[in-house]
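The complex appears here minus one protein chain, its other protein chains still in place.
Moving on to chain A:
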């Protein structure tokens, strides 16, 4: 299971890297979304899979899943959700104001003389 997850995470990171390196702003945002999904899955996998029980069934439970990675992922998901929402609004506003979403045209040269 861990091996499979490793491949899934690797593919997510690969797609994310490809999208982030493209020129269109929207693709970049989707790329950051995939990147944080990959990171969250990695966090889950790192906590250990295949325990086959709910987290914390009392002190005498024969087996239980580590609840901490789940708590961490929940926090991380909420944060990345907020940031992605902000990023989308920023991209829309920037597109309206600057008239382009092509990163090539968004280079800044103020103060460079």
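FYI, a residue touches a chain if its C-beta (ideal position, glycine included) is under 8 Å from a C-beta of that chain, and two chains touch if they have at least 3 such contacts; residues count from 1.
Convention: contacts and distances are computed from a predicted model.
Missing chain, UniProt protein name: "Na+/H+ antiporter subunit D", from among "Xanthine dehydrogenase family protein molybdopterin-binding subunit", "Na+/H+ antiporter subunit D", "Ni/Fe-hydrogenase, b-type cytochrome subunit" or "Deoxyribose-phosphate aldolase". In the full complex, chain A touches the omitted chain through residues 20, 25, 28, 32, 35-36, 38-40, 42-43, 45-48, 68-69, 72, 75-76, 79-80, 82-83, 86-87, 90-91, 93-94, 97-98, 106, 108, 110-113.
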